[in-house]
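Here you go, one structure.
Apart from one protein chain that is not included, each protein chain of the complex appears where it belongs.
When the chains are written out, they are named A, B and C in that same order, and each has its own residue count from 1.
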Amino acid sequence: MMLVVGIDIGSTYTKAVMMDESRGVRATAIRRSGYKPAAAAAAVYEDLLANAGVAREEVTYIATSGYGRYMVPFRHTQITELTCHALATVYHFPQVRTILDIGGQDIKAIRIDEGGRVRAFRLNDKCAAGTGAFLEKTARYLGLNTGDIGPYALRSTRPVEISSVCAVFAESEVINHLSTGVAPEDIMQGAISALAGRAVQLMKRVGLEQDFALAGGMTQNAAMVAAIAAKLDAPLNLPPQGLGQFNGAFGAALLGLRRAERLQAEGREIPPPGSEGPVQAARRWSLFVQAAQEPAMAPGLKALKVLR
Amino acid sequence: MSVITEGLDARTTGQRLVNQWLASLGTARARGQPVAYVFVMGNAIEILRAFGFEMVFPEINSLQTGVRKAAPDFIAKAEDFGFSPDVCSYVKADVGLMLSNMQHPSGIRMPVPDLAIASSLCNVYIKWAEIWERRFGTPAFVLDIPGKRFAAWKSPVGSPQHLTDARWVEGQFRDLIARCEQITGKKFDSDRLAEVEAHVNEMIRLWIEILAFNQHRPAPYNSMLDGLTYMGVLNAWRGTPEGVEYMRLLHAEIAGKVARGEGRVPHERFRLVFSGTPCYVNMRRLIELFESHGGVFAASDYLTYAAGGLDSAGLFYDTSRPLESLAEVTTLASQMGLSNHFFSHHALAQQMKDFAADGIVYHGIKSCRTVATSMADNREYVTTRHGMPTLYIESDLIDPRYWSDAQIKNRVDAFFEVLEQRRNLQSIREC
Amino acid sequence: MDYVAGIDVGSTQAKGVILDEQGTLVSKAIIDMETNMGTAAEEIFQRVLESANLQASAIAFTVATGYGRYRVAFGDLQVTEISCHARGALAEFPGTRTVLDIGGQDTKAIRIGDSGEVKDFAMNDKCAAGTGRFLGAASFALEMPLSELGPLALKSTKPVKITTTCTVFAESEIIGHLAKGHRPEDVLMGMHHSIATRCASLVRRVGLAPEITFTGGVSRNHAMVALLQEVLGTPLNVSAQAQFMGAIGAGLYALDHARAGRQQREEVVR
Partner (left out) sequence: MINDVEISTGGTDTTMTLMDVLERCFELAMRTGVADDEQPGVIGYFPVYFPEEIVHAAGLRPHALLGGGNKLEVRLADARIGSFVCSICRSTTEQGLNGTLRGMQGFFTQPICDAAKHMAGIWGRNFPAQPSQILALPQNVNSAASVRYVYDEYQRLRSVLAAQVGHDIPDGAIRASLRVYNENRRLQRELYRVRCDDPARLSTVETYLFVRAGTRIRREEHNVLLREALRLLAERPVRPRDKPRVVFLGGFCEQPPLEMIETIEDACFIIDDDLLIGQRWITEDIAADDGVDPVWALAESYVERSASSPVQYDARKPKEEMLMHMLRDARAEAAILTAAKFCEPGLDDQLALSHRLDAEKVPYLVLEFEEKMTSFEQMAMQVETFAESLLFH
């Protein structure tokens, strides 16, 4: 009996999936990443073990993903979330060729082949109001929780247009609409529609090949799913019930399982966790730039002395 | 053939001329007329006209998408195609046009070019021409016109430096003529060039006087509203009898207003200089914000550079040596007018003086580095050196996403409060 | 006895003051912006009236300022917050030649001439984080109230350099630094430093001239005050009423008009 774990340390949430040889999900766990992702990963791992009722020694292989993938000392390997999403999606939906992943800080569009290999991908332009954070900010203005965004927006009858590329500008638009008495659900729906537009634009840049799938936290937002599907004029495949947020972790677990199986098949021993550190052979010249240039006075420090 | 009818005013005549021009673009292909794409700065229109080209101004096409409220769709198409939000919105609107089967919101299906001339006066022109090269297979003709090398650059007519630069421009004109001969199958006709130049000379003379009319108080027209319509006609009909006729009409009308003391703004309170490019989607709104405070744009650097620098060289074509003279005037116009954005502090200060203006309004364009890169530095210099009240506002050429009405109104209102306070102080001091 | 009111309707808060004939502050109030600027203006007006124990009829003149100045239905006149902040700052610190106001939407630097007139002003570019909103992003990323940011920042010994100028991406940069193991106080100090630098740049845009008066709610943040003094190289005036400077300035403009109106009436009577 082999158990593998995928942990996806994202900027907002850390997610973990435990999988057995049948590729069935045994347990999941999730926590806010906060600003200590290593600690969050350790805690989520504990949660996961508890949820599964499994002891630490029973886990064969651990693969990490997400922006904190290098921060987990007890991993066997790390892999980027894009590769993970591709693997997970093609596992669930073999016919999918374009994946959209709307995250808190960025949107990713990924084109894959039938083997789940990433063929092309794009992240949103830096100045685009197209990130989940924009939606959360709008929700915050309207006094909504993130989870309520979808149901709330679905009540909209006359969505407003939010046209700004820049999220800061978009925020002014939101304030402006609010102050003129536009119904909050219409603003929320406007924001969703704007974000969906940005997302589809990004998908066009990787080729817009059918079928489509949505990954990440937005899969739980019915209004967003509907808005994107409408803009694409095609249905969106969604990860199986409850697995949307865990797509990355699921992909990491899948890849971990594949590697562990290969090692077993080749009759090789699975190494202890933590043996794969970041690859850093070459000298990091960038670390010495500050020293090579004139040591700049940290201007914050003098102010500090004055105040103490 | 002429649409100029006795008794019509300049406005109606101008509209008719623009419509006629657009219509002829729509039929150019069918008539087998060669088509050139040109920009408003540094374009060798005289040569093209001598060869009988129809002229498409992609800048005017793009600004028209803004005026006709189609810009967001066109820009979205270009961004879908992969263009960055940071790229010039004129370029994106034009790409949008290409991706819309050349169907322009004016109702005209724009012809594809046989020739595209991009001058070096705006580097984006060149990148833009590269896009056509890829799309239409029309090789770009890059016309390098050296501008000012530094702020105090003087290149007096006939000086060795002027002749050196003019020789370079002339050399390229000769290349262009060869290209035109190849495209049209016609021989270059120097007399025809001289004829076109004679028309331009007359237009230059009238244009310089029209610009000067606004030194009168009250200003007879608003540079950044009426002036924009004058310029459209002037560019499209440059070097033609119709263009001269229109300018004469316009000149007479404005002269009449000056004589009668009619101002554009009923109660002119503040005279302003505008620096930068208009925001064509919201220009009426912007002017309204200023006019509601009795502010009028008496002058603008835009009326120089977007009119091809016609007024700036102070030099007319010598029709006895048309090609050499074309190179000399083009070079000088580029050095004294069209490359002014980079060193505009002197020119603006001069305009403030000539037009007895109360302040300068800088309009920074998000996606236009040609006019806007150092505006803030320029403003700082003009404010500190000359003690002039200035206002800096920012939006875009035609992308409404960068227009924030509340913010701009706030700044404009505050600027007029500054001007009022300053005037009150002045009158107290004078008492 | 006549009173005047100054109402400052901003994007995140509405502030109101009532002044008496001498221009003395009689009452003040501040509320967070709910959904509608018009109703917020009404509400703030009621609050200042209540706390001054006055009827609306006692108010001779009302000047509205701030982004929502045209939404104040009962305002007699609208004046931009540029003029109002300058006026308010001058009233308390007559030596003021430069005003810096860090607001939620906009940061403004205002240059004042020797006769008290506004000579020049500059507002931040959208892309440049010099606004209070930048602190809002930090507050959210650190899950910590705004008022605690300054004190925590002051505990920093090794400020981290924040390079993002865009508010939207500031949040992710903060998270990134924290994830790398930087201490929250160091990240916060870096953040404060970044804002101070942007604001100083704005002040330079209008030509830095002492005295400088710092207005707006952020002036209660000691770390920010200290840093601004450091980067500007000059002490700052900070009023206890810093948040109300715009409203007070509006009140003072209202007073001018009330006085002028009375003079006119008296002339008519005569």
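FYI, contacts are C-beta pairs under 8 Å (C-beta built on N, C-alpha and C of every residue); 3 or more make two chains touch, one makes a residue touch a chain.
These numbers were taken from a predicted model, which means no experiment stands behind them.
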Visible chains that the absent chain touches, using the contact criterion stated earlier: A, B, C
Contact residue for the chain not shown (choose from A:Q95, A:T180 or A:Q290): A:Q290
Contact residue for the chain not shown (choose from B:G147, B:P220, B:G263 or B:P278): B:G147
Listed residues B:G52, B:G107, B:P139 or B:G256, member touching the removed chain: B:P139
Among C:T197, C:T213 or C:S239, the residue in touch with the chain that has been omitted: C:T197
Given A:T80, A:T146, A:Q220 or A:Q264, the one touching the chain that is not displayed: A:T80
On chain B, residues whose C-beta touches the chain left out of the figure: 81-84, 86-88, 91, 118, 120, 122-124, 126-127, 129-131, 134, 139-140, 142-144, 146-151, 161, 164, 167-168, 171-172, 174-175, 339, 341-345, 364, 366-367, 369-370, 372-378, 380-381, 394
Contact set of chain A toward the excluded chain (per top definition): 67, 79-83, 105-106, 115, 117-123, 125-126, 207, 279-282, 284-286, 288-296, 299
Absent-chain interface as seen on chain C, which is shown: 125-128, 161, 163, 165, 173, 176, 197-198, 200-202, 204-205, 231
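The rule is simple: only the chains that are shown with their structure count from here on.
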B-C against A-B, pair bridged by the larger set of C-beta contacts: B-C
Remotest chain, chain B as reference, centres from CA atoms: A
Interchain centroid distance [CA atoms averaged], chain B/chain C, Å: 41
Sites on chain C at which at least two other chains make contact: 126
In chain A, residues with contacts to at least two other chains: 127, 166, 169, 172
Of chain C, residues touching chain A in the complex: 11, 35-38, 68, 71, 105, 126-127, 133, 140-143, 154, 156-159, 166-169, 171-172, 174-175, 178-179, 184, 189-190, 192-193, 222-223, 226-227, 229-231
Chain C contact footprint on chain A (complex, rising order): 11, 33-37, 67-68, 71, 104-105, 126-127, 129, 131, 133-134, 140, 166-169, 172, 175, 178-179, 181, 184, 298-304, 306-308
For the chain B and chain A complex, residues of the former touching the latter: 72, 76, 79-80, 82, 84-86, 400-402, 404, 406-407
